[in-house]
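The next block holds one structure in the form of structure tokens; read it before the comments.
Note that one protein chain of the assembly has been removed; the remaining protein chains are unaltered in position.
== chain A ==
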Amino acid sequence: MEEDIHTKDGDLVFHPMDQFIVKPLFGDGPVMWYTPTNATLWMLLAVLCVVALFVLGTRGRAVIPTRLQSVAEVFYGFIYKMVEDVTGHDGVKYFPWVMTLFLFIFFSNMLALIPMSFSPTSQIAVTAVLGFGVFFAVTIIGFVKNGAHFLGLFWMKDAPLFLRPIIAVIEVISYFVRPVSHSIRLAGNITAGHAVIKVFAAFAGIALIAPASILAITAIYALEVLVAVIQAYVFTILTCVYLKDALHPGH
């Protein structure tokens, strides 16, 4: 489609998916596993944002918080309460991990909204590591904490006996689909939003429809801010729910 929107200057051709290309930061060499790339840059910027929020925010360690400290405290309180409410009291020791996931996704999503930026959370490789990481961690925790009793998660004791094997099959399938949906949900949402913005941006090259296009970009940008927050929240709360299943498989 974007082939139709070429302006006369060939340099202004828009390809909505080009924003997801991984490029080396220095030079034009191949992307090795250790090469510092734009993905590296934006992930490390997210790390820097986390560090900045928590170091600068809590610099005063004030009982009456400054603005930045309030923000840091809101993040802390929000995720802490989520972990405690969903997983129960014994899940609190996994709070730093959940917080890590949330802050990384949140700041990646937010930084990706800066024009010309790169969005790590739109990359299936990134979200799959996150999603499968949660899946394996939760499964291992489940077996370590509960042993074979963890399999009770798939065996519904309150269902009629003849239905239990069928439900068990469905439960097992849904359990193994979790990491896939968990990772594709995040990557899909971010990819779709950014691609749509790029498509509208391409339309803005035509003077006649530029105003409508810019309005649309503005609207979708606002939506994307919402999506950035909501997807970070959804990923985190689902992690908590999976963790709860691992800690208390008996429902």
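Just so we're on the same page, contacts are C-beta pairs under 8 Å (C-beta built on N, C-alpha and C of every residue); 3 or more make two chains touch, one makes a residue touch a chain; residues count from 1.
Please note the rule applied: contacts and distances are computed from a predicted model.
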item	value
Listed names "C-type cytochrome", "L-lactate dehydrogenase complex protein LldG", "Carboxypeptidase regulatory-like domain-containing protein" or "ATP synthase subunit b", with the criterion being the UniProt name of the chain not displayed	"ATP synthase subunit b"
Touch criterion as defined above, residue of A:W97, A:F143, A:Y175 or A:Y221 at the omitted chain	A:W97
Of A:V129, A:V172 or A:L226, the residue in touch with the unshown chain	A:V129
Missing-partner contacts on chain A, residue numbers	13, 15, 17-18, 20-22, 28-35, 37, 39-40, 43-44, 46-47, 50-51, 54-55, 58, 61-63, 65, 69, 72-73, 76-77, 95-97, 99-101, 103-104, 120, 122-126, 129-130, 187, 191
